[in-house]
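A single protein chain has been removed from this complex, and every other one stays in its place.
Labels run A and B following the written order; every chain starts at residue 1.
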Amino acid sequence: MRNLLLPLVSVKEYIALNQKIYPFVMLFGIFLISIGWITGLFFAPVDAIQGHSYRIIYIHVPMAIFSQLIYWFMAIWSFSFLVWKIKIGPLMTISAAYIGCMVTFIALFSGSIWGIPTWGTWWQWDARITSTFILFIMYVALLTVNGSFQNTYKADQITAWITLIGVINIPIIKKSVDWWSTLHQPASISLASESSIDLSMLIPLVISILGLGLFLFALGLKVSRLLLLKYEET
Amino acid sequence: MITARNLSYSINKNTLFTGLNFECKSCTVFQILGSNGSGKTTLLKILSGITQPTKGEVEIIGYPKKIFLGHKIPIKDYLTNLQNFSFLNPCASVKDYCSYCEAVNLGVSKSMYSSNLSFGQKKKLLLSKIFQQSFDILFLDEPFVGLDKKTINLVKDRIIQLKQNGALVFITSHQETIDGDVVIDLDTRLIDQ
Partner (left out) sequence: MNEFQKLFYKTRNWLGPNLIFVMVMIAFPLSLNIYSAELETSFESILVIALLMIAFISSEGIFNEDFLDGSFEMFISEGRSLFQLVMEKFCAYYFMVSLPISLAALAFALANGVIKDNYLLTASGVFFVNTIFTSIFAFGSAISLNKGAILGIISVLPFSMPAVIVFGRFLDNLSVSNISFSFLELLAGLSIMSFLIFAWLSSKIIKLHLE
């Protein structure tokens, strides 16, 4: 138990653990993404209504899922930093913010590309798209706030507080397609109920999601090491 | 009244001071010396509770009435001199204002806006706080800056009077030395009695 908790309180232990697990996570993530995307882009059947354009689902949906999950990840680390003074809390929060910002942007961009053949428009101010855009602004805001304070202690505290308050937006984003009549379709896959898409399309999607998760986690490990180096310099 | 144990303060990698230990009782004037950037103001802020130390702790026994008067002057430009005086001293009257102005030679109208005051005049108005009220602990950061010689002597006398009445005074000053009972030198880390 002590060995599990040590990386939380000791930066040295965290770096050691980071260096140990990074290669495996990254390789496995790339492997799963490759399987998922190759299967999805080349072997999954054509959609009856959307044709081949639906294949962007294998990029867009995993990105959209992780844009929200990464925020929850940040909120948990911010909470643990504020309450239990976990040393690596701010480091994980900011590393995740960089990743989350990138992922949200890709989700919005890929969604725009999908919008042209499906809705005939790049952009629409509907609930889901607008709330995801707000999420992107939140990531940018967090990074801006964190970077604008010379005093790292102050920066970490303020970033943690803003992260925690911003959590209110995540359920709104998730439920926006159910609460409002939006252009964006409701969720096709759900943990609690049966999926509305065919298994031959669903399996590559699930593999893509898992692969992207591991890849982003590995990327986060790398970013956190780079940030530690930056902190050491200053 | 105040006990400081192993006080350290650093911002990012810059350590101002470390391992300060001292105990302060009432009826004492503590003089804090040090070069620019040695952490005099920071130490005062830590002792007064404005800032938290990086390491160590400050223990204050009871609930003493404290005041911190720093470099900045909280005089509002959009208020008149009398309004600012009332803001600083809620229980003081117009008569108190007039007698204080006479004592420190602050010959300004009650209804004049404080934006027209000079730095020294604003400082005099601010220092009315220590004249009109009594405190158990005073933290005075460069209190003599901008004051004329007569007012400096008045302030020194008031500090000594407060000390004799049981107050604990922390003071930093590059210019005027006041006979401090205890001197804390942040450059040499010496605490001299």
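Going forward, a residue touches a chain if its C-beta (ideal position, glycine included) is under 8 Å from a C-beta of that chain, and two chains touch if they have at least 3 such contacts.
Since we're looking at a predicted model, the values are computed, not measured.
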Shown chains contacted by the missing chain are A, B
Missing-chain contact, candidates A:134, A:202 or A:228, resolves to A:134
Checked against the full complex, the residue among A:115, A:166 or A:220 that touches the missing chain is A:166
Per the whole complex, from B:30, B:97 or B:139 the residue touching the absent chain is B:139
Touching the unshown chain, chain B contributes residues 45, 48-52, 63, 65-76, 78-79, 83, 86-87, 90, 139
Residue list for chain A contacting the dropped chain reads 131, 134-135, 137-138, 140-142, 144-145, 148, 153-154, 157-158, 161-162, 165-166, 168-169, 172
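As a convention for this text, only the chains that are shown with their structure count from here on.
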Chain-centre distance (mean CA atoms) for chain A and chain B, in whole Å, is 51
Note: in the complex, chain A contacts chain B through residues 150-153, 234
Interface with chain A, chain B side, in the complex: residues 11-13
